[in-house]
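A single protein chain has been omitted; all remaining protein chains appear in their positions.
Right, chain A next:
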């Protein structure tokens, strides 16, 4: 692949997905895109880029974006965010939404579904505390291929062994040959939507908890700021934003502030000190 083709790829991925591909990422491009090239009957990255530039090459273009933006995920990844979900965010929201009786959660880069399903498992285990409050989990991802896998909830033996205690596996999954499928009642707890974070997500409504982990790291500074500010507009004043372990809002935007003592948690800071108490309802709940 010649330099101008790599530049084309960089610009293409930036505009389509926000992905910033630095010059030293050539190896990543090769490992991710050679299989795409082969699938389309092409023998090199050079040919692949040429094919992408032809008019009407939408399928190739989509495949390239999906291959470059799909990342490995595992159940209960990093542990802490799920502990904070169980022990801090969920109890606060159960209290604060006692009137409205709905808690809305958004997984903004749901990938193959491990994160939303981990939350669904937490909710199942906390069912007695929910006291009939309805919880919606909206899971979005850029890639439709990934969303299909997520929706089916079928995982390999390798995938279910990273992050899932064996008892949890037995309780919430059904074995299908060498694969494991998460049970239908948990699958029904998650709604899937294809969504590019670069485009408007105002249509999704307002959320109480937003998980947006390990996706901002791929964006450049202005894109990070833009996405964070738009999330801030779509989050309840007392809602929570959860970022990945290597991510922060500090130095990017004052739309969110870190929650003191709770790593990875952010709030808009609009709710004031009484965030946990029910506030007057401003919107009509459905």
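Assume a residue touches a chain if its C-beta (ideal position, glycine included) is under 8 Å from a C-beta of that chain, and two chains touch if they have at least 3 such contacts; residues count from 1.
Quick note on the criterion: contacts and distances are computed from a predicted model.
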{"item": "Chain not displayed: protein name in its UniProt record (\"Urea ABC transporter permease subunit UrtC\", \"ATP-binding cassette domain-containing protein\", \"2-oxoacid:ferredoxin oxidoreductase subunit beta\" or \"Response regulator\")", "value": "\"Response regulator\""}
{"item": "Which residue of A:163, A:237 or A:269 touches the chain not shown here", "value": "A:163"}
{"item": "Contact footprint on chain A, counting only the chain that is left out", "value": "74, 157-158, 161-167, 170, 175, 178"}
